[in-house]
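Supplied in structure tokens, the structure appears directly below.
For this view, one protein chain was removed and the others were kept in their places.
Per-chain residue numbering starts at 1, and chain names A and B are given in the order in which the chains are listed.
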Amino acid sequence: MMKFLRLSLAVTIDSFFESSRNRFFTIFSVFACAAIYASLLAGIMAVDQEARVITDFGLALIELVTLAYTLFYSSSVLLREAETKTIYLVFSRPVPRGVYLAGKLAGIMLTAAVMLAGMGIIHAALLALRGFRPPQFYVWALAGSFLKLAVITAIAFLVSLFSTSAVSTMVISGILWTAGHFASEVRFMTEHSTGAAAWALRPALWLIPNFQLFNARDAAGAIGVLPAAAFTAAAAWTLAAYLCSLWLISRKEF
Amino acid sequence: MLRRSGPYLVAAALLAWCAGGALSGASYVSRFPPPSEIHVPAQGAAGDMFALAFGARRLFADLWFIRLMQYYGTSEFCAKQLTEEDYERCEEGMYFGKGKYLEFFSRARHVMELDPGFASAGLYAATSLAFNMERPEEAEELLRYAIKYSPREWKYLTLLAAIGYSKAQDPAAVASAITPLLGDPDCPVMVKQLAAFLNKKVGNYPAAAAIYADIAATSRDAAYVANARRELKKISKRISHR
Partner (left out) sequence: MNESAVSFSAVEKTYKRPRLLGARYHTAIKDLSFEIPRGEVTGLLGLNGAGKTTIMKLLTGLLFPTAGSVKVFGSAPTGRSAKARIGFLPELPYFPPQIKPCDALAYYGRLSGLSGPGLSLAVENAVERTGLGPHTDKRVAEFSKGMLQRLGLAQALLHDPELLVLDEPVSGLDPLAIHDIRGLLAGIHDGGRTIFLSSHSISEVEKLCDRVLIIVKGRLAVTVNRSGWESRPGGLEAIFVEAVR
């Protein structure tokens, strides 16, 4: 067990450094900082609601930029490693495929966590510069974003294993991301539909992960903190995607 | 061995996914109005789709609120073709807030549809409707809608009570009713200004002065700050002449 953990840790660290060395990481980070700074302009337009607007803009941008990068990277990493034969050097070694997959996933999640934390610190500094303190739900909002990203990254990995291109993986994952935010609407439509429509919609309640569960940002003021069920559900969905990915990669030939 | 355990992996994955779905279904309660209640004002549908698709309701509520303030801040009179004299008066802000603002209620309600917990926006809109535009029925309807989806928000109930007193033509009671709102960080400066005005109207100058001083110290709206400073000078002259 310890041996597997060590192997997984080695892959995690390598995956993290590889993703942060990627030139697109720098591009996304610079864009994020510029966009967060631009949120100051929107805040000024809101006058006495400046604190709220800067906070909301900043948190939304932080999540979107981190999503864009992690989706971009996770959609292409396995495909790229297969194309460049890097994966030959890994799987010709006594590295269980599940351990490798877990390490890669953990590496991308670590990258997402570092991006969220780094941009969060910059954003909080900008708030402080304008004389505001980050609101109480701030850390929970970032934590909720991380949980969403963990689930969608695991799903992107899964899709990349049977998809033919990185672009199609990103598109499918992006569709699932948006669908995940419509969970309340889907539930409403299911409850108010009858017959075949209701039967068609019902599986969607189970198949589509409910990202609104992690949306501490939008729920601020009502609950402000993430329920324990959010962490457990994120773990369950991530584990499910990982197990399916494990099944696919165990059958995959290189 | 891993290749042979495929069916078990898939079964375990399905089980885990369903567990996630079950947990989510059991614990998630939407605090937002259902889609059937979202009435989108002109030129807003695409933005609302983005708001829902990216889980950014609060952000789009902010944007709609900014648009509401810009809408209300633009004099309808000044939007038309003007004489040179009227143009100068518009530039000086003489006609600020003048107009019927027929879309005000629908825009304000849309902010509440997106984020019923946006107390500042709710209070701002209801105060504008009830006390500036003299449309208390719309203000009450807006607050009742917000309370339906944000039942713990005491500030809406407080303002509803104040509007009731206003309809009864009791400015002292209105000033007293909205006093608890003034210390809240969500309290819009317009409500503070209203409270100060009402206190001044009933002769409670110390209370009015305290509120104007708070506005001057904390508001980021230059117009309100300037007005507060002017009023403070007037009040201090009045007090010193006594």
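Here is the rule we go by: contacts are C-beta pairs under 8 Å (C-beta built on N, C-alpha and C of every residue); 3 or more make two chains touch, one makes a residue touch a chain.
Here the structure is a predicted model, which is why all the values come from computation and not from measurement.
Undergrad: Using the document's contact rule, name the residues of subunit A that touch the chain not shown here.
TA: Contacting residues on subunit A, toward the hidden partner: 3, 6-7, 10-11, 14, 18, 21, 84-86, 88-96, 253-254.
Operating definition for what follows: only the chains that are shown with their structure count from here on.
Undergrad: Subunit B touches which residues of subunit A in the complex?
TA: 42, 45-50, 52-53, 56-57, 60, 64, 96-98, 148, 178, 181-185, 187-189, 192, 205-207, 209-213, 215, 217-222, 227, 229-230, 232-234, 236-237, 239-241, 243-244, 246-247, 250-251
Undergrad: Which positions of subunit B touch subunit A when the two form their complex?
TA: Against subunit A, the touching part of subunit B is residues 2-3, 5-6, 9-10, 12-21, 23-28, 30-32, 34-36, 52-59, 62-63, 65-66, 69-70, 115, 117, 119-121, 150, 188-189, 219-221.
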